[in-house]
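Here the complex is missing one protein chain, while the rest keep their positions.
As written, the chain order gives the labels A and B, with residue 1 at the start of each chain.
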Amino acid sequence: MSARGWDMPADLEKYPATIPDPASTPVPEGLRREIEAHMALYPDSRSAALPALEAAQRLHGWCSPEAIEQVACVMGVTPASLDAVATFYDMLETEPVGEHSVYVCTNISCSLRGADELYAAVRDAAGEDPAFNVRAFECLGACDIAPMASVDGAYVGPLSVEDVPRLLEDARAGREVLPEMQLARRPCADPEAGR
Amino acid sequence: MSTKLLFDRIDEPGLNTLAVYERRGGYESLRKALRMTPEDVLGELEASGLRGRGGAGFQMGKKVSFLPKGSIEKYLVCNADESEPGTFKDRELMQKSPHMLIEGIVIAAYAAGATRSFVYIRGEYVLQADILDAALKEARAKGYVGEDILGSGHSLSLLVHRGAGAYICGEETGLLDSLEGKRGNPRLKPPFPANQGLYQGPTLINNVETLSTVPAIVRMGGAEYAKLGTETSTGTKLVSVSGHVRRPGNYEIELGIPSREIVYGLAGGPPEGREVKCWFPGGSSAPVLTGAELDIPYDFDSLAKAGSMLGSGAIIVVDDSTPILDLALKVAKFYRHESCGKCTPCREGTNWTVKMLERIDCGEATPMDLEIMASVCDHIIGNCLCVLGDAMAMPISSMIAKFRDELEAHIENRRLVAA
Partner (left out) sequence: MPRPEQRVITFTIDGREVQAPENAMLVDAAKRGDVEIPVFCYEPKLGQPVGACRMCLVEIEGIPKLQTGCSTPVKDGMVVHTSSERVKEAQQAVVEFLLVNHPLDCPVCDKGGECPLQDITFGWGPGISRFVEPKRHFVKPLELSPTIAIDRERCILCYRCVRFSQEISEDHQLVLLERGAHSYVSTFDGHPYVAPFSGNIVELCPVGALTSQPYRFKARPWDVEDAGTVCTLCPAQCNVTLTVRDERVLRVQAREHPEVDDGWLCDRGRFAYPGAHSSKGWVGGPERVTEPLLRDGGELRPVSWERALEEAAAGLKRAGARTGALVGGEATNEEGFLLARLMREGLGSPHLDSRRAGMLALELHRALSDPRLQAKVSDLEFAHAVLVLAADPIADAPILDLRLRKGVRRHGTKLVQATAEDLRERAGELAARLRDAGEEIVILWGERLTSGPRGEAAAEALLRLADTLSLADTAGAGLLEIPAGTNGRGLREAGVLPNANPGLCETSDPRLRRVCPTGAASCGEDARERVSPQESPLDAHGMAQGLAEDELTALLLLQVDPLPDLPDGELWARALERAATVVAHATFLTDGVRAHANVVFPAQAYAEKEGTIVHPDGRIQRLRPAVAHPGSTRAQWLLLADLAARIGLDLEVRTASMASRQLFDAVPFYAGLTLEEIGGKGVRWQERPAASAYRQIEENV
């Protein structure tokens, strides 16, 4: 994964990363309030780590060291304990990424229906465009619309290579992506389920 | 016409709102349950014979009964981290009938004596989590969730907790660690969650479909529910069918029907001119069965007898256009990516298996590598904290056993090409 970490020595000029001092760790007020609200919901405030990191990622675009320090400061934990969490989960980004996420499911069911070609097409089309974060993702739980993708959280499929340009355009424009292919509108396959 | 308990008019517009759900008799089961003692509700669950729909197939009533009695704070966690490849049934349930799940949770918590509950939903299910949150808000406002539910004196808090993308969090103890804000590493068992689960407290963990079935069981009575399906696989089951079939999707079936009926009858079978080469009967963790094994009844015990498992109820169909090696690589790479890394055999074994399969693909393998691969899989199975490693080793082993000739031919071909 990230060769950065494996091969990285500690910078001996830095101070040890203890729990950040609120006096020297400015946290945007909105983020602080959101994290504190999450912390209040659980019997143990540590449970708020995932929602708090998600909130910080939304604000900063990724779980940057600065973002993690801010969360650590509000939660009163060390940044390392949050970094351990952030690097464990696929949806938390620990490298800078594009604003629009396109997760193309490339697991078995989608792959059997052309997901690998679809993924290659999305990668090619998005190219080096810094607006996109294109990733091959593990099973997204929508094999009924295989091959599919989750675009900024919305599931669309079944997709063909031809749909890719419009998919990216919609995403870039911030409008609903491929409305007719949205999972949200798809009826149940069971013929007897019905209305 | 087969019985629809979960998918009954599932596409009715507005079913995700309280108004429509109530109009259809929603939350009546909760009212009924609250008039009963928790012991009686538990009795109905036990009588229903309902087996967990998440993968392990453990009897739900029995699981509830394992929780210690008394005033100690207990937790109920709904496992909505549906991430077994090929599985998407809970997604449809939560999206279209969220109140059925909420009602099931409240009833189960009442039976178990739990006062705090959580739905751990995978982070990718944004739409479904939003819908659940909205439904929960309505249910709270109406007094179905919260303090002193419907004047019963029973209280339950419920929170939707979103994951962030890790298959292992579907494993119940990995889920608990994740819910506690940690890396989702599975825990050593014992202690089992029923004794020491979330925040060290007794915890009941059930899958979305399992809990969504609870209102129906209370409504019709456990004994009546048990009449559906087979003796040891009672009730109806949602089956997610995907891969090489003409009508992929979720189907509610009565357990025990021939698998062929699902693959061909409901899902339409493989495309024109293609044959079923193999199929996973219960998600990608299940050992594969061949096209010749489609007449096995689709229930827990028959599939186990055939050397596979019902698992999450996800049928992935693979037709004869797909080389078995490609399938094996997909499976192995997935589990390598999702291994939490805690146990040596799983961490290193999944990684090694991928490397061996890749060597076959680039023409650097010999048939002896199949022996090594089979032995590596053998060394993973049963030797780890959780079954993630097994989930790779079992299907890979089954592929080596059932498609050995094809794999050996593949090895030879690639060697020739490479040479």
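Criterion: a residue touches a chain if its C-beta (ideal position, glycine included) is under 8 Å from a C-beta of that chain, and two chains touch if they have at least 3 such contacts.
Quick caveat, the model's predicted, so the values are computed rather than measured.
Participant: Would you list the chains present here that the left-out chain is in contact with?
Facilitator: For the complete complex, the undisplayed chain touches A, B.
Participant: For the chain that's not shown, point to the residue among B:197, B:311, B:349 or B:395 touching it.
Facilitator: B:349
Participant: Of A:34, A:54, A:83 or A:163, which sits in contact with the chain we cannot see?
Facilitator: Checking the options A:34, A:54, A:83 or A:163, the one contacting the hidden chain is A:83.
Participant: Take the complete complex as the reference. Which residues in subunit B touch the chain that isn't displayed?
Facilitator: 166, 183, 188, 336-345, 347-352, 355-356, 359, 372, 379, 382-385
Participant: Mind listing the subunit A residues that contact the chain we can't see here?
Facilitator: 1-2, 5-12, 14-18, 65, 68, 77-81, 83-84, 87-88
Everything that follows uses one rule, which is that only the chains that are shown with their structure count from here on.
Participant: Can you check the complex and tell me which residues of subunit B touch subunit A?
Facilitator: Subunit B residues touching subunit A: 1-2, 4, 7-13, 82-88, 90-92, 95-96, 116, 122-127, 159, 161-167, 178-184, 199, 240-244, 247-252, 266-267, 280, 284, 314, 316, 318, 322, 327, 330-331, 334, 337-338, 340.
Participant: Looking at the complex, which residues from subunit A come into contact with subunit B?
Facilitator: 41-44, 46-51, 53-54, 84-85, 88-92, 103, 107-109, 111-113, 137-146, 150, 153-155, 183-184, 187-195
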